[in-house]
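One structure below.
What you see is the complex with one protein chain gone and the rest in place.
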Amino acid sequence: MVRVEFLGPIQKDTINLEATTLNDVAEFLSKDTELKSWIENCAVAVNDTMVMDLNTALKDGDKVSLLPPVCGG
Amino acid sequence: MVRVEFLGPIQKDTINLEATTLNDVAEFLSKDTELKSWIENCAVAVNDTMVMDLNTALKDGDKVSLLPPVCGG
Amino acid sequence: MLELFEGPVPVEKTLARWYKEEDKSNYGAFIPFIGTIRDEDGIDGLSFDIYEPILNSWYEAWQKKAAEVGAILKMAHSKGDVPLHKSSYIAAVFSPKRRVALEMIDEFVEDFKASAPIWKYDLRDGKRIYAKDRSTAIKGSGLLSKVKDK
Partner (left out) sequence: MLELFEGPVPVEKTLARWYKEEDKSNYGAFIPFIGTIRDEDGIDGLSFDIYEPILNSWYEAWQKKAAEVGAILKMAHSKGDVPLHKSSYIAAVFSPKRRVALEMIDEFVEDFKASAPIWKYDLRDGKRIYAKDRSTAIKGSGLLSKVKDK
């Protein structure tokens, strides 16, 4: 199982799902219409490291985080 | 009479002389061999305003200041 | 060390402490950037969410970059609510020479704005409203929308 966390202003509980690549997560989340507008603007981290590739492999216990647009300071 | 002041590291006393333009001051100071190396690197102010023109007119009581290379901070 | 404060950053104390921490380190230039909540658009203040694990790794990467030119960085940021005219943010560079410090504070603050995992909310009538219009999508955003059907 992989854990998907939604950070900052995305008001959504953590999801657990079976996935072997980040593409599996993307496919799963694409069915959630409520998430559509967020997904287009979110960066993604796996185990707190930013990733840029949908082929990123995932294993049991991995954490995927969605980071919406930021504004510190 | 015009007063000529030497600022910062130029170890030289104030000079009083007759001058109607800044060029007169330049001519007078050019005879001072001790000043030669300073004059090439000095900026000039008349009554505490920076000037860029040797034709600048001077009148009785004016103050001419020589400013050698600076390094604040 | 990145410092997080519940509520406003105590600016005077933090600047004094940082200055003292480095007062024998032989840095010739110290440039802090202090960010303060402006009274604008009728807000009552701002509020911040921070995701610390990624903020820390972003910050450590910057410390390494600073070390390559002999500099160090310090940073303090607020979590939660910060009222008007209080400060939520200090970023600082110490370096031997001024050019490094002047260039790095600019890059550091701009990259912070574009990349640090911090989310800002306007406080209005007791509500916390995501400052979406002033937010920046992190580089690489939209990755999950490029899903490939199998």
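Letters are used for the chains, namely A, B and C, taken in the order the chains are written, and counting of residues starts over at 1 for each.
The rule is simple: a residue touches a chain if its C-beta (ideal position, glycine included) is under 8 Å from a C-beta of that chain, and two chains touch if they have at least 3 such contacts.
Note that the structure is predicted; figures quoted are calculated from it, not measured.
**Student:** Give the labels of the shown chains that the missing chain contacts, considering the complete complex.
**Tutor:** Hidden chain, whole complex, touched shown chains: B, C.
**Student:** In the whole complex, not just what's shown, which of C:15, C:100, C:118 or C:144 touches the removed chain?
**Tutor:** Of the candidates C:15, C:100, C:118 or C:144, C:15 is in touch with the missing chain.
**Student:** Contact with the hidden chain only, please: which chain B residues?
**Tutor:** Contacting residues on chain B, toward the hidden partner: 7-9, 22-23, 25-27, 29-30, 39-45, 48-54, 65-73.
**Student:** In the complete complex, which positions of chain C touch the hidden chain?
**Tutor:** 11-12, 15-16, 19-20, 23-24, 26-40, 85, 96, 98, 101-103, 105-106, 109-110, 113
Heads up, the rule we're going with is that only the chains that are shown with their structure count from here on.
**Student:** Farthest chain from chain C, comparing Cα centres?
**Tutor:** B
**Student:** Let me have the rounded angstrom distance from the C-alpha centre of chain B over to the C-alpha centre of chain C, please.
**Tutor:** Centre-to-centre distance between chain B and chain C: 50 Å.
**Student:** Distance from the CA centroid of chain A to that of chain C, rounded to the nearest Å?
**Tutor:** Averaging C-alpha atoms per chain gives centres 24 Å apart.
**Student:** With centres defined as the mean C-alpha position, give me the chain A-chain B separation in Å.
**Tutor:** Comparing mean C-alpha positions, chain B is 71 Å from chain A.
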